[in-house]
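I have a structure I would like to understand better, so I am pasting it below and will then ask my questions one at a time.
Note that one protein chain of the assembly has been removed; the remaining protein chains are unaltered in position.
Labels for the chains are A and B, by order of writing; each one numbers its residues from 1.
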Amino acid sequence: MYVAVKGGEKAIDNAHRLLAETRRGDPEVPELSTEQIREQLTLAVDRVMTEGSLYDRSLASLAIKQARGDIIEAIFLVRACRTTLPRFGYSVPLDTGSMTITRRVSATYKDLPGGQVLGPTFDYTHRLLDHDLEHETEIEEAPVAEPVQGDMPHVLDLLCEEGLMEPPISPGDDPETEPGDITRDPLVFPVDRALRLQSLARGDEGYLLALGYSTQRGFGRNHPFAGEIRLGSVSVEFVPEELGFAIEIGEIDITECEMVTQFKGSKTTPPQFTRGYGLAFGSCERKAMSMAQVDRSLRAEELGEDRVAPAQDEEFVLSHCDNVQATGFVEHLKLPHYVDFQSELELVRRMRREQEETMRGAAE
Amino acid sequence: MTAPLLSVGNLTKRFGATTACSGISFDLWPGEVLGIVGESGSGKTTLLQCVAGLQSADEGSVAYHLDDGHRIELSTLSEPALRRMQRTEWAFIHQHPHLGLRMNVSAGANIGERLMANQWQHYGNIRSEAEKWLQAVEIDSSRIDDLPSTYSGGMQQRLQIARNLVSKPKLVFMDEPTGGLDVSVQARLLDLIRNLVRKFGLSVVIVTHDLAVARLLSSRLIVMRNGEIIEEGLTDQVLEDPQSAYSQLLVSSILQV
Partner (left out) sequence: MSTEPASVPDPGYNFAYLNEQTKKMIRRALLKAIAIPGYQVPFASREMPMPYGWGTGGVQVTASILTPDDVLKVIDQGADDTTNAVSIRKFFRRTAGIATTSDTETATVIQTRHRIPEEPLSESQILVFQVPIPEPLRFLEPRETETRKMHAYEDYGLMHVKLYEDISQNGHIATTYAYPVRVEGRYVMDPSPTPKFDNPKMDNCEALQLFGAGREKRIYALPPYTRVVSLDFEDHPFEIQKWTEKCSLCGADDSFLDEVITDDKGGRMFVCSDTDFCSKRQIGRQEAAE
């Protein structure tokens, strides 16, 4: 006698136990602490904070540990946690001009006010595996430069003063209206730049990297210059209703990238440079650069350029950039589809039968 | 005297710094075939798209006269009303068939789409109407279930015509309908278009760079250059006795017959 499949509940419980055991690995090896992840896997932590849209190094470290190092799974955990958090309000816009700089490079000028600051970068390392790292190592203290005094002007503002760069707010957007919030309202196309930047900011790094790359290879040509990339800490200010003025509530580390792209002008606008913008939590340079490229390529319509490449297609780019959505839907194919498949089975059998009958009929 | 079917007044369209059409005015009379000729870049295709409501003009008016005497101004039409008109009263034949056809569904479905959008609900009737139209454009009706991609270029163009004419439109816009086809195929297609125009009493605006096509199909001609009309008149007149220097050049360079 056949008994329909039962025991889903027990199977799930057991699977969870096995998962916990697998995550821990060999118990002879000391357990990884979240402090170790937070201090030593900082770039993974920063990516989880950025795409998880939650600035909390400890929660991100915990998520990475729980997700066994699967970054998208960790982002997912952080996002689900974010849903349960109460919202107090919106901060005052960050003043990145007054940030404390750890790194700042510009590809457009050899030298500029504030100077070029290389900071902690892989850029000029030789990618040779360092076997010394297999063991605990003493790290020589790095020399520290004098911190740059005063504000460090944005490279793009320098161009702006000369009239060669478009002003920071793009023409389509009304500076008087509050920007929307993609975590509170559904995205309805076409979207304005604020919503686009929010979507891109939590978009998957690999996806944006590939799209940015495609624009450089000719799919939606927009040859960009890295006007400026800066990494450092900036204070976050908030206006509590009962006070009515801004107070500093903390500092966060961010990476900001501004790309410069030429624009040949239109009847009303003289030729000038246009911008693409990227921003990420912590140190996420690759992400910020790709984001800035894609932001610029998505402005094709606004700037009257031909929309021919995937990276210029707003609905395509933004509908598919969220890795939590993407992974959920791709992986849902694992769920049972017996019923739909049964319907298809029945149809294919019927169609085969009908074809057989027709062929037999024709042969007779 | 009857009213013109279509009146275009002072139509202007710009793309950034360039002006594609500037202050264009013309009338189209019922049953008339109007040719718009000019070299590529003269603005004739942009003009056609603005008049047909596929692009919006920056300035000027496009008025269409309905049977009941009502005059519709295109720019005041709501989008659904415009779409309805584009799939009932009007038709647009693109130069490239893939722009006017659904390449991923069969020829029958291509012809049937306008019928289904206009509430035909009987599969058998839709199918027999599609067969009738395939025959009307000289395509073997046994090809009804084939994809357009299996058709030759000339057949695709004839299928596009059938797909458009099935809803019995009054006004047909054609953008270089014979462009990109071999000379012999072109001749057959032109012949077919001429017969269909006569048979259904269609009014047509046809854009072409080929004066031979214009002479064969159109009764009146507009010559465009740099976004402006530089000459207009009866086709024979313009071709035999071109007034402007540019038209003279155009006629002498192309019409070696």
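Brief remarks follow.
The rule we apply is simple: a residue touches a chain if its C-beta (ideal position, glycine included) is under 8 Å from a C-beta of that chain, and two chains touch if they have at least 3 such contacts.
All values reported here derive from a predicted model rather than from experimental measurement.
Among the residues B:G112, B:P177 or B:P242, only B:G112 touches the chain that is left out of the figure. For the options A:A80, A:A145, A:I249 or A:V308, the residue in contact with the chain missing from this view is A:A80.
For the chain left out of this panel, the touching residue among B:V33, B:I93 or B:I144 is B:I144.
Although one chain is not shown, part of chain B still touches it, namely residues 79-80, 83-84, 87, 102, 105-106, 108-109, 112-114, 116-118, 121-124, 126-127, 144-145.
Taking the complete complex into account, residues 2, 4-9, 11-12, 76, 79-80, 82-84, 86, 183-190, 315, 319, 324-325, 327-332, 335-340, 342-347, 351, 354 of chain A touch the chain not shown.
Rule of thumb we're sticking to: only the chains that are shown with their structure count from here on.
Chain centres here are Cα averages; for chain A and chain B they lie 48 Å apart.
Chain contact summary for the complex, chain B toward chain A: residues 14-17.
Considering their complex, residues 265-267, 304 of chain A touch chain B.
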